[in-house]
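Here the complex is missing a single protein chain, while all its other protein chains stay put.
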Amino acid sequence: MIDKTCQWERLDRYFADGQTVMIGGFGVPGTPFLLIDALLNSGASGLTLVKNEANEDHMGISKLIETGRARKLITSHLGLNATVIGMMNRGEIEVAFYPQGILAEKIRAGGAGLIGILTDIGIDTILKTEKQIIEVHGRPAIVEPALRGDISLIHAAVADTMGNLIYEKSARNFNPLMATAASRVIAEAERVVPAGELDPDHIHTPAAFVDHVVPIPRLTEEYGVLAHHVV
Amino acid sequence: MIDKTCQWERLDRYFADGQTVMIGGFGVPGTPFLLIDALLNSGASGLTLVKNEANEDHMGISKLIETGRARKLITSHLGLNATVIGMMNRGEIEVAFYPQGILAEKIRAGGAGLIGILTDIGIDTILKTEKQIIEVHGRPAIVEPALRGDISLIHAAVADTMGNLIYEKSARNFNPLMATAASRVIAEAERVVPAGELDPDHIHTPAAFVDHVVPIPRLTEEYGVLAHHVV
Amino acid sequence: MSYKEKIARRAAAEIAPGQVVNLGIGIPTIIPRFIEPDFPVVVQSENGILGMGLPTVRGLEDRNLIDAGGSYVSILPGASFFDSALSFALIRGGRLDIAFLGALEVSETGDLANWIIPGKYAPGIGGGMELAQKARRVVVTTTHTTRDGRPKILRECTLPLTAKACVHTIITELAVMAVTPSGLVLRELAEEIGVQEVLEKTGVPLTVPKGTIPVF
Partner (left out) sequence: MSYKEKIARRAAAEIAPGQVVNLGIGIPTIIPRFIEPDFPVVVQSENGILGMGLPTVRGLEDRNLIDAGGSYVSILPGASFFDSALSFALIRGGRLDIAFLGALEVSETGDLANWIIPGKYAPGIGGGMELAQKARRVVVTTTHTTRDGRPKILRECTLPLTAKACVHTIITELAVMAVTPSGLVLRELAEEIGVQEVLEKTGVPLTVPKGTIPVF
């Protein structure tokens, strides 16, 4: 039986300077905080990070950015992270913004072995500046090349030992897309079960996409409810 | 509470001559045989059908094609349907073939509101003839425009009254893609349950994509195991 | 009732039974307070939720269940979760009936600017561009003027656009206006607001239909 479970101590070898790293999550839900800590502790730098947002100040990938480990951030919106916006404005990190769904499609296209997608989103805005524009059936289309990573860091609610993943509620977000779009896909899981326990119709990410499953021993505080978002 | 359940008798009004109709299924699993019969009985003709294959002779959409109701078929492979291959060879129906996964991506792109996708599949073959080719990062890419239908006919194992759908095993195939890619999406379901009964993490097609849910009173013979495929 | 609540209450009335809507940040987030509990509407959130309900009751927050703005939310029967690609497929693919969005500026032809003030405010793009460009209807909820009293409704936007000719209806604390091929048309007045005040605070000509203007 294939067993992709992996110990935390073994992760170091997979990280290297200059890698492009995709990181799941939209806010706290789905962000792999412990894998981010592992990447932080590995000492890797010059990274290009791909994530919907930069988490909030001093949390998640903001820690990587604040410690100067990321050269570039490919993202959608930084509205909840004044620290990273400040660093961007001071030129301490290069930031590339995409419309959220187009970022999702670029990652998905990378995972699906496509060269890119064609969209009209932003066609009448400053976004089209510096984009390749072609005509399809007489209609202008922005060329958005596919995006892939060297590594993807994924947070799953449940994994089986073969690497099948299930996400929970709004923690799914970018995780299943990024889980298809990197040369090495590492998933942390809140619960790891033997292969065969998951209903094959309920699996969100099939095992073939996943290289390593790291069991989370205990959810740390970062995974919890954020007091300042409670109304 | 929103209730999208619909009686079979009401379907007639949705069908019209000249429509582009997407039909789920890969072989028997996932083919909406009763919806196909409803389309057949509506008398609509001059149709453009989009389906992975043409089912087998005298089954499913082959009945629409054999009765001359389809002007055109957009598909991937007809290997199991000698009747339709014969009609194609005699010029009785126009057939457009796409690589299976590219057909899936074209439909998905239609559903996702994209203009198209860029792929290198077939780039060194006769497939690229008559295709628009562009260069992306110095690499040739085939432009495949998105595909949408007027109607999609979907087969689900379970639906709720709001239109959420769950598919079973290999009957999923093209159904969730086509369920996003038409102006009107009609799903037949083997079982219809009240909204709230399905686990929100297990739903394959969210309700917003589905316009009508038609309960299947009894699965007809066509849905069963095909004796000639039993080894 | 605050002016924001007035705008949100009027915005809620835009929703027809059975519609799928997305509520942007700011005023739109309080629209649900003004929807009757049994009114059939499906609220989508960009982070992958269909069928959102009210904000979570304090103390019952679920760490895995937030909306796109980061607030803890509840879900209703018939809800579903999905990934970010499918979430925007729904938006771009034409299945979103109404997007309620805030505005920095709106033009008389329905251009919307709400994502960037070059050199001052540039947090990114988020889902707003896709919502503005692809929702079947865009309803803008905004104050009629800026904090220093300048009109937000202009002949042409001065800020970079979110999307061109996308806005159908503008709801402010003073009025409801429709974007039509012949320009902006006054549809409703807020309680105790006169036509003259609206005309003065709008940066473009506003057609005032004959007869009584309904009040909201």
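The letters A, B and C name the chains in turn, as written, and every chain counts its residues from 1.
Simple rule for what comes next: a residue touches a chain if its C-beta (ideal position, glycine included) is under 8 Å from a C-beta of that chain, and two chains touch if they have at least 3 such contacts.
Everything numeric here is computed off the predicted structure, so don't read it as measured data.
In the full complex, the chain left out of view touches A, B.
Mapped onto chain B, the footprint of the missing chain covers residues 26-30, 52-53, 75-80, 85, 95, 97-102, 104-105, 108, 120-122, 124-127, 157, 167-177, 204, 223-226, 229-231.
Residues of chain A in contact with the chain left out of this view: 1-2, 108, 110-114, 160-162, 164, 180-181, 183, 194-196, 198, 200-201, 203, 206-209.
Note that only the chains that are shown with their structure count from here on.
Of the two chain pairs considered here, A-C and B-C, the higher C-beta contact count falls to A-C.
Separating the centre of chain A from that of chain B, both taken as means of CA atoms, is a distance of 32 Å. In this assembly, the C-alpha centroid of chain A lies 29 Å from the C-alpha centroid of chain C.
In terms of their C-alpha centroids, the spacing between chain B and chain C amounts to 35 Å. Residues of chain C found to touch two or more other chains are 81-82, 85, 88-89, 91-92, 134.
Those residues of chain A in touch with two or more other chains are numbered 105, 120, 167-169, 172.
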